[in-house]
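Omission of a single protein chain aside, the complex is shown with its protein chains in their original locations.
For reference, chains read A and B in written order, and residue numbers begin at 1 within each chain.
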Amino acid sequence: MVGKRNLEDNFKKVADRDYRVPSGCAVMGVMSQKRKKFTGRAVMKAIGVMRERTNGLGGGYAAYGIYPRYADHYAFHLLYDDEKAKEATEEHLEKNFTIDKYEAIPTREVEAIKSRPLLWRYFLEPKGMDGSSKDDFVLKAAMHVNRNIKGAYVISSGKNMGIFKGVGYPEDIGRFFKLESYRGYLWTAHGRFPTNSVSWWGGAHPFGLLDWSVVHNGEISSYGINRRFLLNFGYHCTLSTDTEVIAYLFDFLVRKQGLAIEVAAGVLAAQFWDEIGRLPEEQRKLYLALRMAYGGALLNGPFSVIVGCESGMIGLNDRIKLRPLVAARGDKMLYISSEEAGIREICPSPDQVWMPEAGVPVIRRFESGGENG
Amino acid sequence: MVMKKRKIVINEDVCMGCRLCEVHCLVKHSKSKKIIKAFKGEYPRALPMILVEEKGHLSFALQCRHCEDAPCLSSCITGALYRDPNSGAILYDEKKCVGCWMCIMVCPFGVIKRGSEKKIVSKCDLCLDENVPVCVKNCPNEALICVEEKL
Partner (left out) sequence: MVKRPVPNEFIIERDEKKCIACQACVRACSYDVHTYDPETDTVESDDSKCVGCHFCEALCPTKALRTVRNPSAYKENANWTAEVINDIVKQAEQGGVILTGMGCDKGQRNYFDHMVLNASQVTNPSIDALREPMELRTYIGTKPDCIEIDYNENGPVLKTKIPPQLELQTPILFSAMSYGSISLNASIALARASAEIGTFWNTGEGGLHKALYKYGKNTIAQVASGRFGVHAEYLKSAAAIEIKIGQGAKPGIGGHLPGEKVSAEISETRMIPEGTDALSPAPHHDIYSIEDLRQLIYALKEATEYEKPVGVKIAAVHNVAPIASGIVRAGADFVAIDGLRGGTGASPKIIRDNVGIPIELATAVVDQRLREEGIRHKASLIVGGGFRNGADVTKAIILGADAVYIATAALVAMGCTLCQKCYQGKCNWGIATQDPYLTKRLNPDIGARRLVNMLRGWSFEIKEMMGGMGINAIESLRGNRENLRGIGLMEGELKMLGIKPAGEAW
């Protein structure tokens, strides 16, 4: 069978787990505010246009609304180096969750993708909780697998959403995972340009945690402190990719600290002190306090990120806009992309196209109600 | 030449009594203008026009105040002491001085001295040919400050 080499050699021990790999890349996000579903074809086409920004060593997608039959279950996508990892993980999952369904993630043979890990998905309900919220329980379980079970990695752990990623051009990864057969109302995509020779499936983007998914073009200079800041609040970063901290920071600021998404984005890409000093009184006091309290969450270094979550889509640039990000509206959809060309490939005449300002987020929430089938 | 009114202000709080102002004033008014030669190679040695007054730990350097209402000007019988209209300084024409020493006697600050070996007088000339008077420039602790105002 093609590609059945020794799994050991091929995809694991190099790149992100053992060497940090910087990313130049392409990012793409498409969202229907009314939750009108569409297949993965659109976003695959769009990211395909930006092929020059990638080099085939990583591609991935996050899709929301794709599991309507198990909409209230936590859908775990898991990557295993080998059977041993799978057994150990399933043992852990069985102890902590009711597994209502589990199966190998359906894939097709693609010429360009020569070797692959084991890819499984599980639809879970937490059982016998320890007093923390369901989300915290699930977060802890996912972190336990990533930290303590060798060769196993939770790719996504949200409800009614999933992340599909691996080593290969994004278009190939999309075909590999048969993304044209899924229908979702929010899709994000990523293509990588890492500077090492071989990459690791788990190191591709998007990075996911509960409902949060992050695709990222850039390098976080402040990674060292973001990671340790999160440690102070109980988050353990395990994957030596800087993208990880972005997802954890959103989860911490929005879910744990209760900040509105706009405010959380303002913490990650905080304004300069002089600018804060020029704000009207109430705003000035607020943003001064936020920056004082959450200095360790400030993201420094060039970045464009697109974040997907259960309430909508967020696009954000660093404070001095060192990476490209374009947004557009058309056909009642919101598009965010590294390049306008990607948007125009699937929406040739958008109603409005604009460049988000440095540090100013683009945030769109789903309208309540709307198609959900 | 200086075209502004110039004054030297004293800050006695920070004068350390090192007398380097005296040393450099002497050099400026020596023949050779070189410090080692001025001290060891010129005879008679030049005189400084500034003197450090001391009592206990209080000290400060005193030179001619170039008074607005100067008794020495009125006392000079030959007109050897005159006021320079540009800088406001009281200057001294050696050739006209006859050595009567009336100016020395009337000066309330005692800053006019008998010239060495000459019957004539020597006193501070505000170093008008320098950007900054040498006593001010060489004071290590800024105890002498030069203040200038445009006319």
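The rule is short, and it goes like this: contacts are C-beta pairs under 8 Å (C-beta built on N, C-alpha and C of every residue); 3 or more make two chains touch, one makes a residue touch a chain.
Predicted model only: the values in this text are computed from it and were never measured.
Only one of B:R19, B:R83 or B:K96 touches the chain withheld from this view, namely B:R19. Interface note for the absent chain: among A:A112, A:I320 or A:A341, the touching residue is A:I320.
Among A:A88, A:L298 or A:V353, only A:L298 touches the chain that is left out of the view.
Mapped onto chain A, contacts with the missing chain fall at residues 19-20, 22, 24, 195, 218-219, 221-225, 228-229, 231-234, 240, 256-260, 262-263, 270, 272-274, 282-283, 285-286, 289-296, 298-302, 319-320, 322. In the full complex, chain B makes contact with the omitted chain through residues 11, 13-20, 23-24, 35-36, 39-40, 57, 138, 140-143.
In this section, only the chains that are shown with their structure count from here on.
Annotation: 81 Å between the Cα-based centres of chain A and chain B.
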